[in-house]
Structure formats: structure tokens, C-alpha cells
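What you see is the complex with one protein chain gone and the rest in place.
For subunit A:
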């Protein structure tokens, strides 16, 4: 008995301070996020339009949702978009990071340049690119006779998503790049020296040494990136507003119509579904990656 109480005392003092650190944000998190989320889940079983009278309607919202092509297509679009973007962003950011950590000139200046897109607000980037896609690119397309480019790609239901991928990637690469740079700098230099002595080419070093050593960072970037891209909203609003037609309506955009269009309960059901799916994906990703002792 005494052996257990003695070491506990000093630990408790420290814990007290840590709790003091945690309580304010825990309180805010509970009040501003957990409580509203639970209220939202509750309202997904009602027919509320956000105010006024309502009654509990059971699972009707969920049943209507699964037969709603607008919602199903928004899920398809959003997951497809997130998958493509996450691959593109990580491939480009990783190669850039390798370049920017190598022995090159103007390293600091170049790093600054590549990080600039991160500090500009998404909606502004989207409007600038909107102008480029709708005016500059078609002008270029007409001048060079490239048929596909002679009309705004944002006006083409089959190509508009490419515009969104490009702009989202342009904005997301810097953040991913910074994490990769940090990862690459943490790789000790002597493993490369050893590899050089063994006669490994630069390409072999990249694939056999660098990549395995930063795989933890790759997983972080893919995880965070995928979940961020599922929440795509501002860039799409600025570029296509979900159009042409409904070709680029993301899940969050559909959910927001619940507030603006008086379809509160229905979109709360959608949000609940989305939340469950994201949680399941995160758990799966964690389970798959845990085996590699990455995080």
C-alpha cells in the first residue's frame, strides 16, 4: 500500500497543472463543438427547419437521403476529388521537399516562394483562378487552336473537377511540403554516406532510404490531407459554386444548404452520416498504419 501511495504524490501535483492547461479548451470544445454536434444529431431525427415547431419523425430523413441522387453524387464527387488531390499533393510536395533539402543555391528564398500560397485565403485564390480559367486560359486555347482549352474548363461538366483539383493542390502543397521538409531534415546524414560507400544511386537512395525513413510523415500528410479535402468548400464556392449543373457539389456544400434552404433536419442527417464515415475511415487508416509503428 505504502509503496503505491509514495510515488503517486509527486505525480499528482504535476497532473494538476496539466489539467489546468486542458480545462479551458476542453470546456470550449465541449460547449462549442460536442454539445452542438449532439443537438444536431438529435435534430436529424426530427422534421425541424431550424426554428418553430417540430416533431420527431424517426428515420425518414435517413431513408430519403439514401435515395437522393443529389446527395449520393456529392459523396461520389467528394471522395473521388479527395483521393485524386491527396495523391497529387503528396507526390508533388514530396519531390519539392527532396529538392529543397538538397544542396542547392537560394534554398531559403525558394522555400519562401513555395510557401506563399499557404498564407493567401482560399476564396481569394479561387476567384483569381476563376478569372484565369474563364478568360486567360480560353484566350490561350483560342490563340493556339487547342479545342479543349478554348472554352472555360469550369464550364465543362466533365472537366470542372480538374480545375478544382489544381487550385486545391496549389493551396495545399505548401503545408504538406513543410511537413516533408521537417521529416527529411530529421534523417541523419550518415545513412546516405553509408549508402554512397555501398554504391547506391541517388534514385535508389530516394526509394530505399529516404522514403522508408519518412514514411511516418507520408502517413500524417495523407491522413490529414484526405480529411481536409473531404471538407472542400471555399475553393469550390469560388470556382464553380457546385456547377456546372451539380457536377462539383461537395458534401459540405450540400450540408450548408440545410441552413440556407431551411432543410435543417435533413442536412443534419447528412452531416451525421458524413461524420460517421469520416470516423470509420480514420479508424481504418490508424489500424492499417499502426502495424508499421509510424505514429
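One rule holds in what follows: a contact is a pair of C-beta atoms (placed from the backbone, for glycine too) under 8 Å apart; a residue touches a chain by one contact, two chains touch by 3 or more; residues count from 1.
The criterion applied here is as follows: contacts and distances are computed from a predicted model.
**Student:** So one subunit is absent here. Using its UniProt record, which name fits best from "CoB--CoM heterodisulfide reductase iron-sulfur subunit A", "Cytochrome c553", "Carbohydrate-binding protein" or "Heme exporter protein D"?
**Tutor:** "Carbohydrate-binding protein"
**Student:** Specify the residue from the set A:64, A:143 or A:288 that touches the hidden chain.
**Tutor:** A:64
**Student:** To test your reading of the contact rule: which positions on subunit A touch the chain that is missing from view?
**Tutor:** 32-33, 36-37, 47, 49-53, 57, 60-61, 64, 67-70, 134-135, 138, 151-152, 154-157, 224, 227-228, 230-231, 241-247, 249, 252, 256-263, 265-267, 271, 275, 278, 282
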